[in-house]
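This structure is in structure tokens; I'll ask about it shortly.
Complex shown without one protein chain; remaining protein chains in place.
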């Protein structure tokens, strides 16, 4: 039989052979492996560390991943004590999710030069920072400078509606405001306005300490007036005042940006890093006609708020000390690389983490000056995410509730929000791990 | 003769008792059969059966993707999924609605295209080529196309409707419009498949019944309902069963067109599982949903098969 | 949906069609043919036009007359796109070869033998074919991670071979059912072993049908999305996922994404134009 079946196992052995190829090679001395999501700002930052590695004879291995799988993949590695990455991209959304597996970073050179506020997303249980920032990502209100004078830029919700409506009637623009609304895009419409109305997602408002939130029982604010008003504001925008397209409930950031860039909207809200994109004449019809402004305020709050969060790097706790040392050196070199950080800002719009550079940049670069004014210099900073393992589930649940409320009748909004109380609470407290 | 004498060397085997002789040839045959399916069995076991069992095991445990705690929790996840109103009242109805709508529409449209192609006309080859394209292009490209075509601001469909002076619906922002786009995409993708299989079926039908019907002065519609369809029943039945089972696992189109939105209103089974596992990172609950879905489709598949057998006389 | 309803050349009730004069019948045929062409071709044309529009002109593709090939050049300047094309090409080819190799013997066995073993195997195939992909790809993700196969070529390859085992065995059985076994008997009498009779006689006879299935298998792998989404990351980028991510990660670049989609469509179009006969043959169930 052996001879007769000679040809058969070929395919099988080929499979096994390929399986052997798939195994990861052993870690070499003096090598830094970096895992990240490929994105212009992050790429620019990686380049700084690569430059340092090349200068210091350290081998530099880049391992870019896609955003879709980044979180599960990295979570798996960290929780299993894996050492596939010496440095990995860290995000405030999962700053608390990974806290027990990441190395404290207070001893990284240059950590004294950074903004402390956004670091609130990254402490471990001992209160030490566990991340090294690579750029600020800040929510920004954009307006069309060719349609709206700087002095006429809306200062509150009512003015958004009024100005938008007026421009629509004059035929100058198709829409007043567009912004993302779907899951992972709620920031660009509902949430920023939620915060400008002195509201938040859970009680106590603006609390991010999980212990406190646990003790308070993760009670959503959905049924409170501040929250209902926010939803009603957007309902009116979509269905009554029609300054926003009805389909906006199905828009992600990209759909919204496309409409803005097609010159069909007066206002939008996006990450500041899109400033470059909006002003790129190759892609945008409104290049050179885009300005940044303070967030228009809701009826319940008078003082301006802004969010200032960071993208950061982390180091796995499971690494051996020598690797940790090497990783920290690379990160320190990045933080202190003035030239590189300025290049990062100029090339990609990713604001430098090293605040030493800010005054100089602000004096040279009017865009940075404006960004500093409307975001960094705003006194009341909100944190744009919660920091606990179930946060992704909460985000999704919230988007589903708000979409339902905004797609139905106006008078049904309270009922939908009432129903959402349990869904959102359950999403927050569901037991998927310990 | 000398050239084939080598075969004689086995002469002494004649002495083996009959029972053992039998078992030897049958043994060889059995080994041969096993050898033939072995590679397939191994691949199926390693990459399908084993994962399914791991998934089933995980569905009884507390097992998140970032922290495989693996504490045994029994039926907790099943209880959750089976009492989740989204799963029961949105996801399952959507899944079956998509199945019914997509299969019946693509069957009807496919039949029409097949009849058209069967008639024969000058540009037939061109039409057949064009009809084949969606099948080759696959769901990712076509969903991307449709999403763009049905874009409420820039899409060609709305531009056309506007030009006609009709309303311009926010296609992907309304549950039923969005569902309609999903069904349309699925029909666009699968009509060619039905058309080609039905065309092959039409071509293989004997001519005599049609000639007899012509002599009996039957009209086209009567010929279609009384001769063509009954004779195509086996083909139709098999197509419907296969397509319906495949339709249950639809993922690509929904994921790329609506992602299950707005507000989970177009979520189907595969999206639900994916969301639980990769969005909520709850691998165990995703697995439990996967097991439930598998059982449902197996029962539904069997029922469908029986039903079609009964009504259609499938003689396969 | 408006496109769909206008395109359906519905069978006419008794007599109506026959009452039409020949000229009117021809007109009906032309109308029906145009409707079918429009339905199946329009989205593709829209995509092609989009891919030829400059970035700032992509929003209203039906306005303006500026066209450019720049999108194609830009797409191919992205390393990940070239990598994705190469990966998808290699994966489709290797997965097709292995899938066919693994299942051809299985289909042959199902066609030629009777008894408990083929019956059991056929039932298993039937049952496992109904299992939704997500139900085994989800745990396969965990398996691949623990084997270090996540985001490797081997990992995604294994999934593609596995998904084909059931369906292809079934189809191959049909191929061999259509071949008279007496050729193999003749070969066995002519001095072949069972394996020899299969390899030297049955296999060549099934060759064209297997080639047809191979073409389809190649395209299915090329177009596959779910496995790629779950089982690969950026280390092993594949075409479909890379294309989908043009929307989700790099901003709204409909023009670039369309350009990539058009490029990705090329194998499908080539096959449709030049191997149509095979494809139709391979689609038989």
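Letters are used for the chains, namely A, B and C, taken in the order the chains are written, and counting of residues starts over at 1 for each.
As a convention for this text, contacts are C-beta pairs under 8 Å (C-beta built on N, C-alpha and C of every residue); 3 or more make two chains touch, one makes a residue touch a chain.
By our rule, contacts and distances are computed from a predicted model.
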| item | value |
| --- | --- |
| Protein name as given in UniProt for the chain not displayed, "Trimethylamine-N-oxide reductase (Cytochrome c)", "sn-glycerol-3-phosphate ABC transporter ATP-binding protein UgpC", "Hydrogenase" or "Heme exporter protein A" | "sn-glycerol-3-phosphate ABC transporter ATP-binding protein UgpC" |
| Candidates C:201, C:219, C:239 or C:261 - the one touching the absent chain | C:201 |
| Listed residues C:68, C:193 or C:276, member touching the removed chain | C:193 |
| Sites on subunit C contacted by the missing partner chain, in the whole complex | 180, 182-183, 185-194, 196, 201, 204-205, 207 |
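Rule of thumb we're sticking to: only the chains that are shown with their structure count from here on.
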| item | value |
| --- | --- |
| Overall pattern in which the protein chains touch one another (line/ring/star/complete/other) | complete |
| Most distant chain from subunit C by Cα centroid | A |
| Inter-centroid spacing, subunit C versus subunit B (mean Cα positions, whole Å) | 13 |
| Computed distance of Cα centres, subunit B from subunit A, in Å | 38 |
| Rounded Å distance, subunit A centre to subunit C centre (Cα mean) | 37 |
| For subunit C, residues contacting two or more additional chains | 59-60, 101-102, 105, 158, 161, 194-195, 229-230, 247, 254 |
| Contacts with two or more other chains, residues of subunit A listed in rising order | 4-5, 8, 11-12, 15, 68-69, 76, 255, 258-259, 262, 264 |
| Subunit A residues touching subunit B - in the complex, by the definition given at the top | 1, 4-5, 8-9, 11-12, 15, 68-69, 71-72, 75-76, 78-79, 97-98, 182-183, 245-250, 255, 258-259, 262, 264, 389-390, 392-393, 396, 399-404, 407, 427, 430-434 |
| Touching residues on subunit B, where the partner in the complex is subunit C | 28-30, 32-37, 39-41, 43-44, 46-52, 54-55, 58, 65, 105, 108-109, 112-113, 115-116, 119, 121, 123, 126-142, 144-146, 148-149, 153-154, 156-157, 159, 161, 180, 184, 187-188, 192-193, 196-197, 200, 219-222, 224, 238-239, 242, 245, 248-249, 251-252, 255-256, 269-270, 273-274, 277-278, 283, 286-287, 290-291, 293-294, 297-298, 301 |
| Touching residues on subunit C, where the partner in the complex is subunit A | 54-56, 59-60, 80, 98, 101-102, 105, 145, 147-155, 157-158, 161, 193-196, 199, 229-230, 232-235, 237, 241, 245, 247-249, 251-254 |
